[in-house]
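Just one protein chain is left out here, and the rest sit where they should.
Each chain gets a letter, A, B and C, in the order it is written, and its residues are counted from 1.
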Amino acid sequence: MTRPPLEPLQALIAATPGFMPARATSAAAGVDQIFAFIFWVSAFFLALIVAITVLFVVRYRRRPGRMEPEPTADHDTRLELLWTFIPLALVFAMFAMSTRAYFRMTSPEASTASPLKVSVTGKRWSWWFDHPNGKGAPELHLVKDRPTELVLASTDVIHSLYVPEFRLKQDAVPGRFTRMFFTPTLAGTFPVLCAEYCGTDHSRMAAQVVVHADQASFDAWARQGVDAGASLVEVGRRVFTQRGCAACHSLDGTRRVGPSVKGIWGHEVNLVDGSTVKVDEDYVRESILKPGARVVAGFPNVMPPAALEERDLQGIVAYIQSMGETP
Amino acid sequence: MSGGGGSTPYLAVQFRDMEAQVETGKLGVWLFLGSEILFFGGLFTAYSVYRANHIELFRYAHFFLDWRLGAFNTFVLLTSSLSAAWAVRCAQLGQRRGLRFTLLATFLLAAAFLLVKYFEYSHKLENGIGWGAACHPSAEILASLPDAARALPVPAHLGTFFSIYYLMTGLHGIHVLVGMGLFAWLLRRLPTLGPDHWGAVDGVALYWHLVDLVWIFLFPLFYLV
Amino acid sequence: MTARESSTSASAPAGHGRVHVVTPAALLGTVAALFALTVVTVVVSRVDLGAMNVVAALGIATVKAIAVAAIFMHLRYEGRFHVVVLVGCAVFAALLVGFVVFDTTRYQPDLRAREAAETRHR
Partner (left out) sequence: MTSHAAAVDGPAPSYLRHGRGLRSWLLTFDHKRIAIMYLCAILACVLLGGVFALVLRLNLWNPSGGLVSNDVYNKLFTLHGAVMIFLFVIPGIPAALGNFVVPLQLGARDVAFPRVNLLSFWLFSGGAVFFVATLVAGGIDTGWTLYPPYSLEESRGLGILLALTGVFLLGFSSILTGVNFIATIHRMRAPGMGWFDLPLFLWALYATGIIQIVATPVLGITVGLGFLERVFHLGLFMPEYGGDPVLFQHFFWFYSHPAVYIMILPAMGIVSEVVSVFSRKPIFGYRFIAMSSIAIAVIGFLVWGHHMFVSGQSAWASVIFSFLTLLVAIPSAIKTFNWLATMYKGAIVLATPMIYVLTFFAIFGVGGLTGLFLGTLATDVPLHDTYFVVAHFHFVMVGAVMTAFLAGLHYWWPKMTGRLYDERIGSTSAWVTFVGFCLTFIPQFFAGVAGLPRRYATYASQFTVHNRLSTVGAFILASGLLVALYGLASSLRSGRRAPANPWGAASLEWTAASPPGLHNFDEDPRGVRPYDFTGLRHVSDEAGWVREGAR
């Protein structure tokens, strides 16, 4: 890598507080280097343009004693070719640097370590991460310095997985897979955002990525969380948070995209077709497995069906019941 | 004021003489036709993308189209192009009867083209071959396919092919319809057309040739390959 | 008659200096060629040439298109700028087709993989 010549410039940018997020992947350094290069080239040219403008306005303003322009050439091909070819050379440099970095960012690393492969599913408005050992979670867990491959999919509309600290972003497109390749280089917790507009709660479609300091820490996380012995309500609470139900169904009665689950148990609700239904186990199950079957009046029919395990279903039912019945 | 074109009542105020008016009108038509090429170009892109990625769809769907009807319509449209070109000649030379005949012939050939298309469309639609999600070929039409086709499974998303088929031939058909309207308009204005006023005939004919050009590509792309 | 069919029509008023009237021979010759090429393209399509079938069909269609543009649309006789418009627009249309086909064919495996995964899931 041609790191040394740009290092001071990059450092200057990085030193500006709050200007750039931390650098947490193998890709980040390369990106920031090119950013620094373009930044300083741009800063130079902007300063040049503004300086020339101000200088000329001050010196050549039409004023008493200077009412007429001084004769100058109306073109100068050599000069014009100069400001054709200097920018050309500069953009060539940008293109060359960036393309090398881009291919590194978008292809698997030629490393001996086996990559950590995680399937990512975006749906309105939550992320779901299936890790290699079969462990699914609403958080992405990775290992520092271990090459990683993310396979992205979407069940409804286009989303985009964006981690500012990783300097990476990739759309998750329904009907196909997309991929990301990188190696985390900094242990810690970073935000996962959605960068492609996807509707009402686009700005709340957030998750976290946890980069473990070593494989052992990751393995320890992967083993835990199988809730043997937990009560159904606890199972329900876990499933409810993990599957991102709360993005649309609030726990405190706030109206979001879907009805809140607070205090609805046993309640008669009006449906879009004009009929009513009592919120009981059957209705809750149906609403999870076939959400479009009976939609509550005043809410859009947008919920994707979720194929939950039987125990998780029971858990949700118990959890909603625990949220209080209508007095 | 320059221009000595005041001798004709057809000279618009912004032009210096008739030649400028005719040439400008022609340029305008050409620019519009350029735009039309890109308009159809969008659909040719859709065609190419789905053909490049789903050749099996095109192989299979091909059995539903009758190349004889396509070829017949090609001859109809080529002949109409001839009569349109001849109409320009008649107008330039002031042959009023020839102009009436060629314009009428073009109009009728266009109608014949649409009639054949009507039979093609209605045959498909009666047999459940709509576009997109509405494409469910009936048992009879499946049974009537050649053996080579019946051996194949019905591909998923067959409707996508027919979406493209109906879109491209349909948009072309709309252009034919508009062309008929234009020729009818010329026939109504026949008494005014002649050696000093033939720009309109020329413009409509240019449009009509473009409609022909598009079909020249549509015919092999759908009916033959 | 022949005088009127020369490239400057005698009957046209002075303003029409550059009017070209296409001769019947040119018109009929063109349409005959177009008919013949239509027959050729049908015949060629009946022979299995593999991928070359498409190339042949498009090649013949292009020749036909050039004939229509050159004679019926008067491009042979006038207006170099009209040729620029026609060819320019065709080139941009081709670039649109070319780029999009290039890109979609490259990412197509990702669509197939997803389709396969969904089928497995069901």
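Keep in mind that, in the parts below, a contact is a pair of C-beta atoms (placed from the backbone, for glycine too) under 8 Å apart; a residue touches a chain by one contact, two chains touch by 3 or more.
As the structure is a computational prediction, the values presented were derived from the model and not from experiment.
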Item to complete: With touch as defined up top, name the shown chains that contact the chain not shown.
Response: A, B, C
Discussion item. Can you tell me which of A:Ser126, A:Ser160 or A:Ser287 touches the chain that was removed from the display?
Written reply: A:Ser160
Response to the item:
Full-complex touch with the removed chain, picking from A:Pro108, A:Gly199, A:Gly266 or A:Gly298, is A:Gly199
Worksheet item: When the complex is taken as a whole, what residues of subunit C touch the one chain not shown?
Response: 81, 88-89, 92, 95-96, 99-100, 102-104, 106-107, 110-111
Practice prompt. For the chain that got dropped from the picture, name the residues of subunit B it touches.
Written response: 1-2, 6, 9, 11-14, 16, 20, 23-24, 27-28, 31-32, 34-36, 38-39, 41-43, 45-46, 49-50, 131-134, 156-157, 159-160, 163-164, 167
Worksheet entry | Chain not shown, touching residues in subunit A | 18-21, 30-31, 34-35, 38-39, 41-42, 45-46, 49-50, 52-53, 56-57, 60-62, 66-76, 79-80, 83-84, 87-88, 91-92, 94-95, 97-99, 101-103, 105-107, 156-158, 160, 162, 164-165, 167-171, 173-176, 178, 191, 193-204, 300-302
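Assume only the chains that are shown with their structure count from here on.
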Item to complete: Answer with line, ring, star, complete or other to describe the graph linking chains that touch.
Response: line
Worksheet item: Which chain lies the greatest distance away from subunit C when centres are computed from Cα atoms alone?
Response: A
Discussion item. Using mean CA coordinates as chain centres, what's the gap between subunit B and subunit C in Å?
Written reply: 13
Response to the item:
Distance between the CA centroids of subunit A and subunit B (whole Å) is 48
Item to complete: Return the residues of subunit C touching two or more other chains; collapse runs of consecutive numbers into ranges.
Response: 111
Worksheet item: When you check subunit A against every other chain, which residues touch at least two of them?
Response: none
Worksheet, complete the sentence: Per the touch rule above, subunit B residues touching subunit C in the complex are 4-5, 7-8, 17-19, 22-23, 26-27, 30-31, 33-35, 37-38, 40-42, 44-45, 48-49, 52-53, 67, 71, 74-75, 78-79, 81-82, 84-86, 88-89, 92-94, 195-196, 205-206, 209, 212-213, 216-217, 219-221, 224-225
Response to the item:
Touching subunit B in the complex, subunit C uses residues 4, 9, 11-19, 21-22, 24, 27-28, 30-31, 34-35, 38, 41-42, 45, 53-54, 57-58, 60-61, 64-65, 68-69, 71-73, 79, 81-82, 85-86, 88-90, 92-93, 96-97, 100-101, 104-105, 108, 111
Discussion item. Touching residues of subunit A toward subunit C in the complex: what are they?
Written reply: 153, 175-179
